[in-house]
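With one protein chain withheld, the remaining protein chains of the complex are depicted in position.
So, chain A:
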Amino acid sequence: MAVALPGVVEELLSEMAAAVQESARIPDEHLLSLKFVFGSSAIQALDLVDRQSVTLMSSPSGRHVYQVLGSSGKTYTCLASCHYCSCPAFAFSVLRKSDSLLVRMGKALLTVVKSGEK
């Protein structure tokens, strides 16, 4: 499971990104799959997208970073290419647990946000 799941997630996210580019919407079956894999975290991530709380910041050199406006009004930084967010939820829900999959989930959710921005 720990080995297979990231591959499944990557494929699901790729399909979602392709669907968004094609029809500017995410099919319901993909959203259900996300909810199945990530539970309530997927809903929270998509809610951030709906509220336009995610900003992609790009430097002229091509380096990217995401800035997320939390519900408390504070802004947090998510690194684009790997598993880190400066929000308290990441510190409590991911760093304090030893399940490495949760770190990958952070990346996956970030990619969901990214696909939703397009």
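Criterion: contacts are C-beta pairs under 8 Å (C-beta built on N, C-alpha and C of every residue); 3 or more make two chains touch, one makes a residue touch a chain; residues count from 1.
Here is the rule we go by: contacts and distances are computed from a predicted model.
Participant: Under which of the names "cAMP-dependent protein kinase regulatory subunit", "ATPase SWSAP1", "Ubiquitin carboxyl-terminal hydrolase" or "Actin-related protein 5" is the non-displayed chain listed in UniProt?
Facilitator: "ATPase SWSAP1"
Participant: Touching the left-out chain: which of A:V8, A:I43, A:L56 or A:A91?
Facilitator: Per the contact definition at the top, the residue touching the missing chain is A:A91.
Participant: Just checking the interface: what residues of chain A touch the absent partner chain?
Facilitator: Against the left-out chain, chain A lists 3, 59, 61-63, 79-84, 86, 90-91, 95-96, 98, 100, 103.
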